[in-house]
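This report refers to the structure that appears directly beneath it.
For this view, one protein chain was removed and the others were kept in their places.
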Amino acid sequence: MTDSAPTELDAFRAETRAWLEQNYPRSLDAPMAEDDAPWGGRRAKWSNPDAKLWLDRMAAKGWTAPTWPTAYGGGGLSAEQNRVLQQELIRLKARPALMSFGLWMLGPVLLEYATEEQKQKFLPPIVRGEIRWCQGYSEPGAGSDLAGLQTRCEDQGDHYLVNGQKVWTSYADQADWIFCLVRTDTSKKHEGISFLLFDMTTPGVEPRPIKLISGSSPFCETFFDNVKVPKDQLVGRLNGGWDIAKRLLQYERQNISASGFGGGAGPELEDVAKAFVGVSGGKIADPDLRARIAEHRMYAKAFALTVRRAEAESKAAKGPSAATSIIKYAAAKMNQDRSELMVEALGTQGLGWEGEGFDPDALKATRAWLRSKGNSIEGGTSEVNLNVVAKRVLGLLDHQ
Amino acid sequence: MTDSAPTELDAFRAETRAWLEQNYPRSLDAPMAEDDAPWGGRRAKWSNPDAKLWLDRMAAKGWTAPTWPTAYGGGGLSAEQNRVLQQELIRLKARPALMSFGLWMLGPVLLEYATEEQKQKFLPPIVRGEIRWCQGYSEPGAGSDLAGLQTRCEDQGDHYLVNGQKVWTSYADQADWIFCLVRTDTSKKHEGISFLLFDMTTPGVEPRPIKLISGSSPFCETFFDNVKVPKDQLVGRLNGGWDIAKRLLQYERQNISASGFGGGAGPELEDVAKAFVGVSGGKIADPDLRARIAEHRMYAKAFALTVRRAEAESKAAKGPSAATSIIKYAAAKMNQDRSELMVEALGTQGLGWEGEGFDPDALKATRAWLRSKGNSIEGGTSEVNLNVVAKRVLGLLDHQ
Amino acid sequence: MAVLTEEQVMLKDAAKGWVSERSPVSALRKLRDADVDVGFDRAAWAEMGQMGWAGVVVPETYGGSEFGYRSLGLVLEETGRTLTNSPLVSTALFAASVLTLGAGAAQKEAWLGRIAEAGAVIAPAIDEHAHHAPAATALAATRSGDGWTLTGKKPFVLDGMAADAFIVAARTSGKPGEEAGITLFLVPASAPGLSRTRLKTVDSRGAADVSFEGVAVGADTVIGQADQGFGLLDQALDRARAGLAAEMLGQASQAFEITLDYLKTRVQFGQVIGTFQSLQHRAAKMFTELEMTRSCVEAALDAIDSNGNDVRALCSLAKAKASETVHLVSNEMVQMHGGIGMTDAHDAGLYMKRARVSEALFGGASFHRDRYATLMGY
Partner (left out) sequence: MAVLTEEQVMLKDAAKGWVSERSPVSALRKLRDADVDVGFDRAAWAEMGQMGWAGVVVPETYGGSEFGYRSLGLVLEETGRTLTNSPLVSTALFAASVLTLGAGAAQKEAWLGRIAEAGAVIAPAIDEHAHHAPAATALAATRSGDGWTLTGKKPFVLDGMAADAFIVAARTSGKPGEEAGITLFLVPASAPGLSRTRLKTVDSRGAADVSFEGVAVGADTVIGQADQGFGLLDQALDRARAGLAAEMLGQASQAFEITLDYLKTRVQFGQVIGTFQSLQHRAAKMFTELEMTRSCVEAALDAIDSNGNDVRALCSLAKAKASETVHLVSNEMVQMHGGIGMTDAHDAGLYMKRARVSEALFGGASFHRDRYATLMGY
């Protein structure tokens, strides 16, 4: 039932624990500010040099990418060993050594689809956090219908020429390279898409940050004006990018769902309600709001139990549980409901934008509420999620 | 702004009031039991002979069909005069003289589409309540998609021959005649439908009552096995029945919506909740249920105000207000919500079917709850209602 | 979220096979039309006993299999699918729990073996009002000599006509609404002064109004400590809630599957209606609710079996979620079937009627939302 015998695993755990205790810099025990997120890359700023030290030590062991082959700089760990490593990292309350779209999204598909040369070239810098990647997928006219993308890529003999525009490119203004879906055949839809990698410093690339309804954001619009791309930076075959694109989306969704849109942070809903609405007989004084908070909290608990069950079942069945299909949809609904109730519970304290007169936690909650509206849009809209459940899981057919 | 000058109307009101006070039998002041509903027809039973007297008196003046031409037995009243008549009837709390699908649905379309001979033949017996009609529309395979109906009607030279099956034929087992949609051309859909009238005693016609989830019902399945119909009983032109069918549906819906599915009868929701859930500080003791009851009652009030507004606007604009389009949908939702809350408020008292141990009002509420589930199906499903609003009112297009 | 053991898989398969052969929905229909007063088929109940289903949570010492609540939940889910009427909930789930958790050796000896072989039906005579409120118990039990005299009424007692005995919550001190002062009694149906009136329920489950007019019982009928019965009652009720939630999950799952089949076959406007996007989205939302409910039900049953410290909250969660889901799905079942779903000849109405009865038993969604919030301290 396991990849390695318990005794070997026990030994691995002991070694790992010892190494981590020796190598995790204690100065990182302080809470991580948002600015301290270790995204790496050429322009990385390390407000605490120990964060860089931690990255370098982990990268040297390949433990930023624990299960990738050692040949590409990874840790070469089995799934079981990786679980032990993650458990030990949690035990230590360690900060992540590296956060990276390269690790979470690009790397896994390169391992599957790239040439040996490409793997050698691109994977080790990801492991070491030297190159920071961004994702060139959505376009103004291609949101839910991603395959409708129009960014043109023309074969110019010795190079490709890219023209067009992407949108929702997270951290495009911070990233070093981009993995980018481009149209290489305008006569077909899905079969006319290719998967291209290029440097964001290439002339003609221009990212512009997007301001959201919740304020500044990591998102950018990214414009391509006659961007020349070497031909060996195509992954997979020409016009064969759609399969790679979809596979990558699976990794992205796993990532989003696991986080549950970070719902847990900040003060608890019921405590906010008690503080701002008042308490009567130990209960939130507004029974209508109390009932709706309980309903939400029960939904959230059911969601958490479903994530756990889906994981257990997927592991047991060595394939995804049907419950997995609903997680993104339910996570978005849950976080949005929570955010709405939070702003409602805060009353007028939930109606601030910035400045004096509002509690900083309340201002954060209001911004989070606005930001939560994107949960049912980004990474596949809820409408598309429901379509997928109806068709792939329930077997309902397309309208003719 | 009015059809007749106020003074004339005042005179009409005085005359009408006097006539009604003289002619309305006082024995009918007692509440009308369900069995006493004056449906008329050949098989009418008059448990109180005054009800028959009342019908005969009203019919003699044409006031069972007040606005129909006197040539066909109607009252020949203007819309204004009819409003006065109805007000006076309400003032007297008079029972209806006649309830009749002939009056409400068939008559109006005959006036518009039938030949002079047909009008002369069919309208006066409707006015006098001598012939009771039923409606042959839905079929097992043609519900929401009514135009998909398959009941075959073949031209046999001197007569038509009808074979097939209808369903949801209200009171088919009580009715004398049927107005029936039949397929006269199988190569077209809407343009292959005709509108036929025939006697329910014709050999080959067999109605079978349908039992509903709420118990016995007025609905029937009606089977046609080689039913011979004289050719002069076709209304409009051959294959031209769909327009007549749709027009008749408009009259039917007006009828359903105006009644709001009879939601108001029986004890009030909040009184039931107080009695069965208890009272605390003057409020329903379960605050969660109380909030949901208030929400429903506010919806119901908004609905009632909308019906009133739609009427006022339609009258002022001499055409239907946009608000009219949502009434059937909202009425169904309202009645279903009310029924669900009623059963919930009754607790275990709402879980009875019949017999001892349950309050008769509670049993009635439980049956009404089950029956209410049909509100969003009969007379056009809620899904079809929403389609219609989206397309005709909001101007959204069909999926291609 | 434990994966099923081999024994559990076998139990589930056996239940699935048995209900499809011996107890499809048509069996409920037959029972209803035959107007059977006990509300279930005694021969079928005997077979359940032979298969060991009545003793799944009964200790081995008393002839049970001691497989636990998750296992009993598997059986209930399958019997729920076909709306099978049986004393599983009243007897094998609730009464077996009360006795196992709180009875003395003699009481266990006398009754648990009979439960395990489906030889006795024991009904819960707990609530006294139209809404679930165990602390509101008012039925008076007063000391008389060595024993007690019980006076009061218990309406809508599940399996009340079939019961050989009742587990009766009675007030021995304090006031209605207080948890302290409640005592549980095990009262034989034959006790003088006990009478019952059959109720004809909307879903044809067996139920009765039970009346106690000076019913004299011995001291040996007290289960656990006098005045201290509420804790035991609440523990047993939680087990009943979780088990009933499993049954409701089965009801809702089957209702959904029948509806999904209909969406795939019913043609209107030249299309299978399941191709209409609004119906697709509603189906996907129902599926989401079903998956969430399954997680809650399994977690509650697992927590009982592993003696977790969050049993109470999880049982309220499971019962509330199952109530909401079966409510939604049973309504959608009728609506999506259209006219045919309104006819008595179709099964949709049976699922809806059963749904509302299940929702009300042992507390509905509103009761459990309130209880959950209170347990969580807000």
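A, B and C label the chains in the order they appear, each numbered from 1.
What we mean here is this: a contact is a pair of C-beta atoms (placed from the backbone, for glycine too) under 8 Å apart; a residue touches a chain by one contact, two chains touch by 3 or more.
These numbers come from a predicted model, not from an experiment.
The chain not shown here makes contact, within the complete complex, with A, B, C. Within the whole complex, the absent chain has one touching residue among B:55, B:153 or B:323, and that is B:323.
When the omitted chain is restored, the residue from A:89, A:105 or A:167 that touches it is A:167. Within the complete assembly, A:144 is the residue of A:27, A:70, A:120 or A:144 that touches the hidden chain. Contact between chain C and the unshown chain involves residues 276-278, 280-281. Although one chain is not displayed, its contacts with chain B can still be listed: residues 270-271, 273-274, 282-284, 290-291, 293-295, 297-299, 301-303, 305-306, 308-309, 312-313, 316, 322-323, 326, 329-330, 383, 385-387, 389-391, 393-400. Think of the hidden chain as still there; on chain A it touches residues 138, 140-145, 148, 167-168, 210-213, 215, 276-278, 286, 288-289, 343-344, 346-358, 366, 370, 373-374, 376-378, 381-383, 386, 399.
Everything below uses one rule, namely that only the chains that are shown with their structure count from here on.
Put simply, the chain nearest the middle, going by average C-alpha positions, is C.
In whole angstrom, the spacing between the mean C-alpha positions of chain A and chain B is 57. The centroid of the Cα atoms in chain A and the matching centroid in chain C are 43 Å apart.
Within chain A, the positions touching two or more other chains are listed as 290-291, 399. For chain C, the set of residues that touch two or more other chains comprises 270, 276-277, 366, 369-370.
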